[in-house]
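Supplied in structure tokens, the structure appears directly below.
One protein chain omitted, others in place.
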Amino acid sequence: MEKTTAILLFSCPDQKGIVAAVSGFIARHNGNILDADQYSLQPENMLFMRVEWDLEGFTLGRGELEEAIAPLVKRFGMHWKIHLSDYMPKVAIFVSRHLYCFHDLILRHRMGEFKAQIPLVISNHRDIEPLADFFGLACRYYPITLENKDQQEKREIAELEREGIDLIILARYMQVLSAAFVDRYPGRIINIHHSFLPAFAGKSPYRQAYERGVKIIGATSHYVTEKLDDGPIIAQDVIRITHKDSVDTMKLKGKDLERTVLSKAVRLHLEHRIATYGSKTIIFE
Amino acid sequence: MEKTTAILLFSCPDQKGIVAAVSGFIARHNGNILDADQYSLQPENMLFMRVEWDLEGFTLGRGELEEAIAPLVKRFGMHWKIHLSDYMPKVAIFVSRHLYCFHDLILRHRMGEFKAQIPLVISNHRDIEPLADFFGLACRYYPITLENKDQQEKREIAELEREGIDLIILARYMQVLSAAFVDRYPGRIINIHHSFLPAFAGKSPYRQAYERGVKIIGATSHYVTEKLDDGPIIAQDVIRITHKDSVDTMKLKGKDLERTVLSKAVRLHLEHRIATYGSKTIIFE
Amino acid sequence: MEKTTAILLFSCPDQKGIVAAVSGFIARHNGNILDADQYSLQPENMLFMRVEWDLEGFTLGRGELEEAIAPLVKRFGMHWKIHLSDYMPKVAIFVSRHLYCFHDLILRHRMGEFKAQIPLVISNHRDIEPLADFFGLACRYYPITLENKDQQEKREIAELEREGIDLIILARYMQVLSAAFVDRYPGRIINIHHSFLPAFAGKSPYRQAYERGVKIIGATSHYVTEKLDDGPIIAQDVIRITHKDSVDTMKLKGKDLERTVLSKAVRLHLEHRIATYGSKTIIFE
Partner (left out) sequence: MEKTTAILLFSCPDQKGIVAAVSGFIARHNGNILDADQYSLQPENMLFMRVEWDLEGFTLGRGELEEAIAPLVKRFGMHWKIHLSDYMPKVAIFVSRHLYCFHDLILRHRMGEFKAQIPLVISNHRDIEPLADFFGLACRYYPITLENKDQQEKREIAELEREGIDLIILARYMQVLSAAFVDRYPGRIINIHHSFLPAFAGKSPYRQAYERGVKIIGATSHYVTEKLDDGPIIAQDVIRITHKDSVDTMKLKGKDLERTVLSKAVRLHLEHRIATYGSKTIIFE
């Protein structure tokens, strides 16, 4: 049986006594710290911390946590969030016609890699239908054109809200989301881009890599911000290629990268291991 | 100007309140935690922790630390050590005829990668002389034969004690140290072995790798224990090879690995980032 | 439209004039060499070569190749094989209860990564049934016990022969094949082992890796020979782990490795890019 835990993720100006205060708070209520990690960003003097403790024997009830932590929050000026490990975040996956990332995510979900529910799959193409059926996933189709984009996005958002979606994964979704959409889910939309960002942002990164003659290609998973392929990077990986690689063989090799990198980013997010600060992520691994 | 810090490294049976007690102790004496990392090994239920704090404004003097921490040590049953960052550990390097690891260590030392002094170099061959001269390093020669090994080791140990050596680095030292020698420096002798241990322990690992037809070769840095190539592993790295690689080209490629892996292990040790438990290391990176 | 090509793979004692003779043979019959690669193993003085040419305009018919090449074969004492790229090799996949490698192979097959047919899936467990059904794959069940192993293997072999299977993939098949079985398919059975061989051969490699405290884990794909986990290695890959990794998280991380490494080995085999010599493979990539 897995333990039920609480995860406190916070940031605040760094000063003496924070770790003592936070761990003291947990100890006073009989909590056992399982994992604690912190990072002090300099010269900004910002502290980022993640602490996870066992809820067994913890003397505060779930409803009491927020009030109990309030004095700490106030004293240090924390931005904070508490996550309980038995809450299963709700994930929506957006997909177009390249289905390998989607398929991989679903497989990993089935194998228990992600603690999450996937109540919603959204696509602008019907290609996904047989696969969604096989896996018993609800799938909604919103074909996007230049004319209907605004309207379709509104429908998508309505759907996302209805389902109470916590995280959106763009699993090779070939549409750029509008700023209005992105603003609605800050730090809650994860994209996979098939290059080693910031190299080869935008269209056809493998084609760009081929033209430039690089010896290594990559994949980058990042939070989506208004500016294309520019959000905080969560995970990256690369593989070697040679002059023998065509754009097609790059695509083939890149698939493995994309899958691995996207799933890693999703797992980190679902385990509340990511803090963001400007264009950066702090990963508590 | 770099900060002067204290680093507390300890292990003890895991229980509630340890982090709170330790961070509380530091906070009470006005210390600012710069870095804290911990790991709870299960099912052994052992906690390993490394905490580093700024000594500026810390109200305890160096001489008072031990006494002040005693109640904590007693309460939790800690094995512990405190290191002050302004102490420069004394390192001895043992070397034979392959000098590239030695040369690399000295270069890194010169470039400021290691906070340490190197008062002593020991070799069983004279090959090192011009290099040691150029770098202005004291070098002692103890040629080892089957007959004189005991006696020579005793002389080496006497030398090591005279210099107050804290860490011994075997930089491709081609002699096996006796159990008596090893026992004298538990967790304080670092070796580099040119294979991905536990594969290809012992002699001629590249030859072994060639015979087996592996596609990847490696290097391993580890603490020396009585059993050859069997001590706790600190760092490992690998590179790809192909069928085209001969034993000679493996040696060539392996050199880069050996240098990088050995220097990484040395740096981790000198920064007090390593805890050992049985055959394992916990690396607080 | 992809070109139809012929691939000549041969080995023979190395001597002057072989490349000239082989490429002259192809040129004389109006063939255009698309790819040629060779390797001279020393001191064994064995030449291994793979040459692929376009069949368009080639003046020899398929039925005439063997006879036409006979003088070359005789002159140089070649062991040889010619493969035509429009023949789709028949692959059988053996699987037990861990289905992720199987699932991955099928997905890659669907995405066109493998030029092959998969007429047969063999399992000793029923777990695979829904997946095989979804993908429309014929699946045969041969539960193995100590008592029935001989008999079941005979049935499996009969099935393999009936289907004219060219290649057997053990996709985490948890049974050791008998020597009699292995002898029947020399260089035609590919296994995936979840360690960096020769480290951690045999049972529970992740458990072994955990106990030893390594910092890197691996996966190895190899041809199956009589001796367990000892056949010629085709492909290997590794990933870093830390002291925080449990056997369970190693398994999780290892899955990605196993899939990538196995599929790479299968692709190399299907593209006739592998020559074997004793315990080694020559990979013409």
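Which chain is which? They are A, B and C, in the order written, and residues in each are numbered from 1.
Note that in this section contacts are C-beta pairs under 8 Å (C-beta built on N, C-alpha and C of every residue); 3 or more make two chains touch, one makes a residue touch a chain.
Because the structure is predicted, anything quoted here is derived from the model rather than measured.
A.B. asks: Of the residues A:Y39, A:W53, A:Y142 or A:Y206, which one touches the chain left out of the display?
C.D. replies: Going through A:Y39, A:W53, A:Y142 or A:Y206 one by one, A:Y39 is the residue touching the chain not shown.
A.B. asks: Kindly state which of the options A:G17, A:P89, A:G218 or A:G254 is in contact with the chain not pictured.
C.D. replies: Of the candidates A:G17, A:P89, A:G218 or A:G254, A:G218 is in touch with the missing chain.
A.B. asks: Touching the hidden chain in the full complex, which residues of chain B are there? Just list them.
C.D. replies: 100, 103, 107, 111, 113, 134, 252, 255-256, 260
A.B. asks: Extract the touching residues of chain A with respect to the undisplayed chain.
C.D. replies: 39, 42, 196-200, 211-216, 218, 232-238, 242-244, 246, 278-283, 285
A.B. asks: Take the complete complex as the reference. Which residues in chain C touch the chain that isn't displayed?
C.D. replies: Interface residues of chain C facing the absent chain: 14-21, 23-24, 26-28, 30-38, 40.
By our rule, only the chains that are shown with their structure count from here on.
A.B. asks: Spell out the chains that contact chain B while also contacting chain C.
C.D. replies: Chains touching both chain B and chain C: A.
A.B. asks: Would you kindly tell me how far, in whole Å, the mean C-alpha position of chain C lies from that of chain B?
C.D. replies: Taking the average C-alpha coordinate of chain B and of chain C, the gap between them is 42 Å.
A.B. asks: Where in chain C do residues touch at least two different other chains?
C.D. replies: Nothing qualifies.
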